[in-house]
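Starting off with a structure, shown below.
Just one protein chain is left out here, and the rest sit where they should.
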Amino acid sequence: MTTFKTSFSRRAAVKAAMAFGVGLAAAGAMTATTSTGANAADPVKVGLMLPYSGTYAALGEAITNGFNLAVEESGGKLGGRDISTVKLDDESDPGKAVQNANKMIKGENVDLLVGTVHSGVAMGMVRAVKDSGTLMMIPNAGAGPATGQLCSENVFRTSFSNWQPAYPMGDVAYDKGYRNVVTMTWKYGAGEEAVAGFKEAFTKRGGKIAQEIYVPFPNVEFQANLTEIASLKPDAVFVFFAGGGAVKFVKDYAAAGLKGSVPLLGSGFLTEGTLQAQGDAAEGILTTLHYADTLDNPKNKAFRDAYKAKFGKEADIYAVQGYDTAQLFQIGLEAVGGDMARKDELIKAMEQAKINSPRGDFTISAAHNPVQDIYLREVRNGENVVIGVAAEDLSDPAPGCKMATN
Amino acid sequence: MTTAAPVSRPTGAAAWSVPSRFALLLLALAAVLAFYPLYGEALFPGQHDYFLQKLTAIMILAMLAMSLDLLVGIGGMVSLGHAAFFGLGGYALALLGPEYEAANLWTTLPMTLGAVGLAALVIGALSIRTGGIYFIMITLAFGQMFYYVFNDAAFAGGSDGTYIYVRPAVAVFGVALIDLGDAVTFFYVVFAAMMGTYVFLRVLLASPFGKVLRGIGINPQRVRGVGYNPDAYKLVAFVIGAMLAGLAGYLSAAQFGFVNPSMMSWHHSGTVLVMVILGGLGTLHGAILGAFALEILHAVIEARTEHWLLVLGGLIIVMVLTLPKGIAGLLERITAPRANRARTGHEDRGES
Partner (left out) sequence: MDFTFFLIQALNGVQYGLLLFLIASGLTLIFGIMHVINLAHGAFYMVGAYLVWSLTGVFDSFVVAILASIVCAAALGWVIERFLVIHLYNRDHLDQVLLTYGLILVLNEVQRMMFGSDVHSVAVPEAVRYSIPLTDMMSYPVYRLLLAGICLALAVAMYWIIQRTRLGMWIRAGAANREMTASLGIDIRRLNALVFAAGTALAAFAGMIAAPLSSVYPGMGDNVIIISFVVVVIGGIGSVKGAFLGALAIGLTDTFGRVLLPEMSSVMVYALMAAVLLWKPNGLFARA
């Protein structure tokens, strides 16, 4: 062992020092080279900072697919400019959010930053673009402050605020004759904001919240709280859960025998992308959301067919939101003839945009959040069937947003 | 680490006896890093700004890793709650400073360190009653409690976290000394903090206190046998390590302008622990090397392949199997002069 390695020792120090330099150089080489001068022939660069691993990976993939579909449908160009995309896995880790956003902004020099699913990560991204002034679009995360207290010129959202799909359910519940409702969600931002939205509408009408139950995130053991609900005997239960937790909650709710006696209401994510796994347990659940797979309009049909043909799977709400992100950007880019330097005009055009979306047409509020119809849906035969519009052209009140004061 | 002096023979030179070529190598690496702002632009046009802030972020992580190495590698206290102090440092800046103006560094930093130190004193005093794996778990428990307290705290932004709009001001009599808002200045402030942390810990380890602490990490019974109280030493080390982690957290919050409960999560504690082990336990410079290695590998692999988790995980497995003393051990071995080589090799076997 000794003689063999000793012969290398003299050069080793230099070597190792170089290795470090090479490591740095490699880091540089791996990231795509960027041109500094904007040229009309160069593609517009879009950074997709989304979860590509972990619990939210399916959402990140759907958003990416939707975005790419819209770009492809207009011939690989938006506003006459070629579009190039660069992807980055945000790992749904807020601790790395600002750093990762800066990688896109400073390392990749993206013209548009798109992201993300996780609210905490989106907050970090908004923080980063506040400093850099980079144009940013949120294709999912519903954190209220992003288009509320922290709203800014260069940040748009094409999805929803957490308040938005939940608020109309308050009216629906009251109109159904429910007066005494228990709410239940995970103890984190999205859940708290959704429950607050429901509560606002429901109590304004005179309904009463019997109890607000919060489960530590991401705990999925619900039995104790289901027993509590049974003992409270409310008229209905309103919940916000998504993904694996939503599947488990809906199944547990049915297995505990509550499904037959206490109607279950939810923000629509309860039954998005989860119906197959929830099976019969989900039948009859009422939810409110800005989209439904079964929405009957030509745009939605065309979109769903194209999506299925291209990616071999059904489109979902996340794909729609990714698709509309590209559509909104296209409207902005077209208005300035593809010239990213005319950012103020581009932003103005996007503010006044009317997006022809699979969810139905929507516009953009002064706080840069969609003004959209919220549909009332019921789960029938494993599908979210639209049974009405719970709120037309609903706009988030955007508390604290300076752009929305008038 | 081969420099661990037996407690019964406290000679001053032992902790400084880093092999000289190895020391030169470390100095060269430090120089490569220190001069980065000068040559970065030329080497990586278009990427320079990002690399500057990335390196700054890694140096902050390196500080955190060193502070953990003091506990784990030297004092034998494997903590899985160390990120709580990092997060506490960050939240202290966010909550102590005014909302839309720059916080005063001269007041907020001491207050931050004081708060973190106090928290560490309580948690440490309770935790060091246990040992080994139980210590891991009780620190994890306290770390998770902190995590959930801030996750549930509406005044601190809850699970979405909160912003720091302006970087802290460093002024004397109202005159700004340096501008932390400038990326290069901030880089050098963090560089100085990292090197300062390293030198501080080296001096600490060379002191009689450090020798006793190292002895405790190796064999607490023996240290007790010669008349020291291991618990007191461990508690002091725990508090020092936590305060250094708090300093790193303060700097991290200042850099990003954003704090979030995930700073305190056990995942974060675990990642930093991985850096320390990967770099080489108990060496301090190993912690720095580990932080740089893990972060750069992560960035390079991620840019290369969608399946970066697979490659990074595989690399970590290969490294742990082939590098018994981490990256620092590897560098030490390949730089060791002929005469020392046999000795190092011998001790490798002796310890295993």
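Residue numbering begins at 1 within each chain, and the chains themselves are lettered A and B in the order written.
One rule holds for everything that comes next: contacts are C-beta pairs under 8 Å (C-beta built on N, C-alpha and C of every residue); 3 or more make two chains touch, one makes a residue touch a chain.
The model shown is predicted, which means the values in this text are computed figures rather than measured ones.
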- line: Touching the hidden chain, out of A:61, A:111 or A:324, is A:61
- request: Return the single residue from A:221, A:305, A:344 or A:392 that touches the missing chain.
  value: A:221
Query: Out of A:138, A:151 or A:213, which is the one that touches the chain we can't see?
result: A:213
Query: Which of these, A:196, A:256, A:306 or A:366, touches the one chain of the complex that we don't see?
result: A:256
Task: Taking the full complex into account, find the residue in A:247, A:326 or A:355 that is in contact with the omitted chain.
output: A:247
Task: Can you list, in ascending order, the subunit A residues touching the missing chain?
output: 53-55, 57-58, 61, 187, 213-216, 218-221, 223-228, 230-231, 233, 243-244, 247-248, 251-252, 255-258, 261-262, 273-274, 276-279
- prompt: So that we can see where the missing chain sits, which residues of subunit B does it touch?
  reply: 72, 78, 126, 129-131, 133-134, 136-138, 140-142, 144-145, 148-149, 151-152, 266, 270, 273-274, 277-278, 281, 307, 309-310, 312-317, 319-321, 324, 352
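One rule holds for everything that comes next: only the chains that are shown with their structure count from here on.
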- request: List the centre-to-centre spacing of subunit A and subunit B in whole Å, with centres computed as mean CA coordinates.
  value: 34
- line: subunit B partner, complex, touching residues on subunit A are 1-2, 5-6, 8-9, 12-13, 15-17, 20-21, 23-28, 30-31, 33-36, 52-53, 88-89, 93-95, 97-99, 102-103, 105-107, 109, 119-120, 123-124, 127-128, 131, 143, 145, 150, 187-189, 192, 216-217
- prompt: What does subunit B use to touch subunit A in their complex?
  reply: 21-22, 24-25, 28-29, 32, 36, 43-47, 49-51, 53-54, 57, 148, 151-152, 158-161, 163, 255-258, 260-263, 265, 267-268, 292, 296, 299-300, 302-304, 306, 308-309, 331, 333-338, 341-342, 345
